[in-house]
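Missing here: one protein chain of the complex. Every other protein chain is in place.
== subunit A ==
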Amino acid sequence: MTAITKKPENPIAHLTPEDVEQLGIELDAIRQDVLDDRGERDAAYIRRVVHVQRRLELASRAVLLGSALPPLWVLGTVGLSVAKILENMEIGHNVMHGQWDWMRDPKIHSTTWEWDNASTAEGWKHAHNEIHHTYTNIVGKDNDLGYGIMRVDEDQRWHPMHLGQPLWNFVNACFFEYGIAAYDLELGRNLRVPKEKRSAEFKANLSKTLRKIRKQATKDYVVNPALAVPFGAFLPTLAANVTANLVRNVWSHSVIMCGHFPEGVETFEKRAIPDNETRGEWYLRQMLGSANISGSKAMHVMTGNLSHQIEHHLFPDLPSNRYAEIAPRVKALFEKYDLNYHSAPLPQQVYSAWHKVVRLSLPNGWLATTTAKNLPTQAKLLWAMTTKGPKVRRAAQARLQQQARKQAQAA
């Protein structure tokens, strides 16, 4: 997607500044209604989810002691996968957002929660809550746009490295928790700094993350399999833990890709964001920069209600069980202000996000200008762009875009 301000048809051009402020007021009213009504029902909900998750995890680990028997392996692995997904998505993510801080229960609080993931709660809260949620979809500011390893927006400059991004994305999906940990540390940027010049803060965070990873790995790959040794199930239990982590990683990666990457989600130019963005303008950016997943109640819970990504980005601190309830009111506001409420079933959104990853692995305009007939010349051009340095790349890129534009005008 091209940053909103560079598009021929700006989807917010019809809104006056007064409209945007009025929109902000109406969204604030929705938020306030939930705050006024928030109470015992919500507290009971999160306690029940935590209760169910803990029991499910303990029961699954108990079942896995007998995982030398294949049916028990399947049962235990499914249970553990679901437990890990619930822990990360509906509980961890949302608790660390402070959605349940109002309960004043130190056991379910953003300042005390630690999650079943390679990244530390502290590092994740900074990268996610502070950077991503504040600067959502601003190209060059929100590192969630491709996590620094992928090109997911036309405005991010193409580099030959991006040809491999479908593969990176797949690998990132499989090892997503480590990807998040590296991302929270801004590992790439920091590793480029000479060792002796790295900040003390980075070093401290790195050692915290490594300690966390060691503890996590010891639990899943050493202690729990070892506990199954008396039942002759060391390897099956190890395999079950590996599988559960893989399932959790791929699932959470898919859900999170759906939140901001599907085709049609808007991005923003850094210089187009005013220094003192108003509440209304911020809301508007969240509305256009997020996509929902439609589906069943169970699906919403398993995504940590990130299926209501739009509602979540508007109100990141409202209890997750409320997103489904306010969704119709939010959607009505989209209609009232003639904006696109981006929502589709999971397979469609996952396909759309992957489509974008593949499409943008190629230079802008390349796919559009390629036909069966000119494939050899196009391939040659791509080869040149890949191997012949930045000058050739820029020239070829300019030509490709020009051709694509002409083609579009002709059509």
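Definition applied: contacts are C-beta pairs under 8 Å (C-beta built on N, C-alpha and C of every residue); 3 or more make two chains touch, one makes a residue touch a chain; residues count from 1.
Simple rule for what comes next: contacts and distances are computed from a predicted model.
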Identity of the absent chain, which is to be given by its UniProt protein name, from "HAD-superfamily subfamily IB hydrolase, TIGR01490", "NADPH oxidoreductase", "Transcobalamin-like C-terminal domain-containing protein" or "Molybdopterin synthase catalytic subunit": "NADPH oxidoreductase"
Candidate in contact with the missing chain, chosen from A:D116, A:E177 or A:E311: A:D116
Hidden partner chain, touching residue among A:R48, A:K107 or A:K203: A:K107
Residue among A:T134, A:S207, A:N374 or A:T387 touching the omitted chain: A:T134
Sole residue of A:Q32, A:S207, A:T377 or A:Q407 that reaches the chain not shown, by the stated touch rule: A:Q32
Where the missing chain touches subunit A, by residue: 28, 32, 35, 38-44, 51, 54-55, 58, 96-98, 101-107, 109-111, 114-116, 125-126, 129-130, 133-134, 212, 215-216, 218-219, 222-224, 227, 282, 316-317
